[in-house]
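Take a look at chain A:
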Amino acid sequence: MSGLALIASYPKSGNTWLRAFLASHLHGGQPIDLNGDLVRIRNVTGRSLQDRHAGLEHSDLTPNEVALLRPLSSRRIARQQPGLYKTHDSNLVPPGAREPAIPADAIDRVVYIVRDPRDVAISMAHHFGWSLAASVDRMGDTAFCIGLSSPGLNMNIEQWVSSWSAHVESWLDAGDLHLLPLRYEDLLADPPGHFTQLCRFLGLDDTRHAVSRSLEASSFTALADQEARTGFRERYAASTAPFFRKGGAGGWRGELPPELAERVACTHRRVMARFAYR
Partner candidate 1 sequence: MSVAPLTDGLLCGWRIRSAIALPELLEWQGDDRPPDLTVRLGDVDEHLPEGRTLSPFLEIDGTGTGLLQVPEVGRFLVRPSGGITIAPQPEASAAEIRLFLLGSVLGLVCHQRALLPLHASSVVIDGGAVAFCGPSGMGKSTLALRFARRGHAVVSDDVCVLDSGGPARVRPSFPRLKLWRDAIEDASLSPEGLERNRRGQEKYHFLEPEAGVRDSLPLRAIFLLRRPERGEVEGIERLSAPLDILAALEAETFRLPVGRALGTEKALFQARTLIASTVPVYQLRRQPDAPPERWLDAIAAIVRG
Partner candidate 2 sequence: MPLSPNSEVVRRPHPLEAAIGDTQVLLDVEQGLYFGLNAVASSIWQRLEQPIRVGDLCHSLMAEYEGEEARIEAEVFAFLAQLEAQNLIDIRA
């Protein structure tokens, strides 16, 4: 593999599930330790990784400077430390920068996960400790960033996520990428089928036995049980629910007030139609 193989998604769209699966799969389907083994698929925006490749501390830079620096660092990571990484970056050129944070020439291939934005809205609200309305607002905000350090240091650096629709389109319509799009709902409906496809795309063992073993090790119950026992380091401090909360599809029907569901459907109509989110 030359360059970065990315597991990309808007936040709360199933990225951690795929990482858990891959963390197990890379070790022959072994059970995984949530707090130890997920680093096998590191976040490309992890602060120490980025600081090391940039040769300085991002905590001394402004968001504009980080936006200028990131493509340069991405190329260095692709050259010196190629492999599998997760990211929530959009594939857009941030204001003030000249190229996306992860330019196409640093990328080997991309798995892009898309999830019904109404389920994302609920999951984001729980994760960040926001109201549902705030969550829906952020998903429509093209200036939405994560990884901001305030009032203390964030263990990730700044990522420009943009709105849900812009995020999805920025990756899926890029044209210059070797890309595998996956719907979260399809992953849930037929795990063996879609995870086999994932393994094949990433050049990993795609035999039925191997895939089902890793799926078992990363099943929602296995992950949620472990979080209940030992906690999960990546859970956000302000979260109002466990990280592994429900992991289902269509939960919004019971939890999202109709006017908010309507607002999501209205804001993201075009992209939702592409994925048959009705």
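Points to keep in mind about this one:
What we mean here is this: a residue touches a chain if its C-beta (ideal position, glycine included) is under 8 Å from a C-beta of that chain, and two chains touch if they have at least 3 such contacts; residues count from 1.
Quick note on selection: all candidates are chains of the complex that A comes from, given by their letters.
Everything quoted here is computed from the prediction, not taken from an experiment.
Note on this complex: chain A touches candidate 1; the remaining options among 1 or 2 do not touch it here.
Residue ranges of chain A in contact with candidate 1, taken from their complex: 33, 35-36, 47-48, 51, 53-57, 59-62, 64-65, 68-69, 72-73, 76, 149-153, 155, 237.
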